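One chain of protein is taken out of this complex; the other chains stay put.
Coming up: chain A.
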């Protein structure tokens, strides 16, 4: 079984790619990773279409952990999850964690072969209870 995949969804393309760069430095190619940032015109924002493509790109049968920044990224990610085929939907979670630290922690956990719920919990340990 492949490692859990990580998807990074930021309002900013630069934040998304920078976060992905930090994840890659930690885990190399051991974790499927995709990121997206920016609205459909390339301004600050998020795009359901781009999130769906990122989920496809990082897809793992072990599931996907999504890291988001601000509210719209979360709402659009939830929408993207609902639009997945039913067999995928239950295998995708959004982590309630800071995007950069959460992505690095989640990916590190995922690189050791941890199941999705452990990846999510590890990322969320960064959030105040």
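Points to keep in mind about this one:
In this text, contacts are C-beta pairs under 8 Å (C-beta built on N, C-alpha and C of every residue); 3 or more make two chains touch, one makes a residue touch a chain; residues count from 1.
Note that contacts and distances are computed from a predicted model.
Chain not shown in the complex: UniProt lists it as "Dihydroxyacetone kinase DhaL subunit", one of "Fe-S cluster assembly protein SufB", "Iron complex transport system ATP-binding protein", "ABC transporter permease" or "Dihydroxyacetone kinase DhaL subunit". Checked against the full complex, the candidates A:39, A:101 or A:124 give a single residue touching the omitted chain, namely A:39. For chain A, the list of residues touching the undisplayed chain reads 39-41, 43-49, 70-72, 75-76, 78-79.
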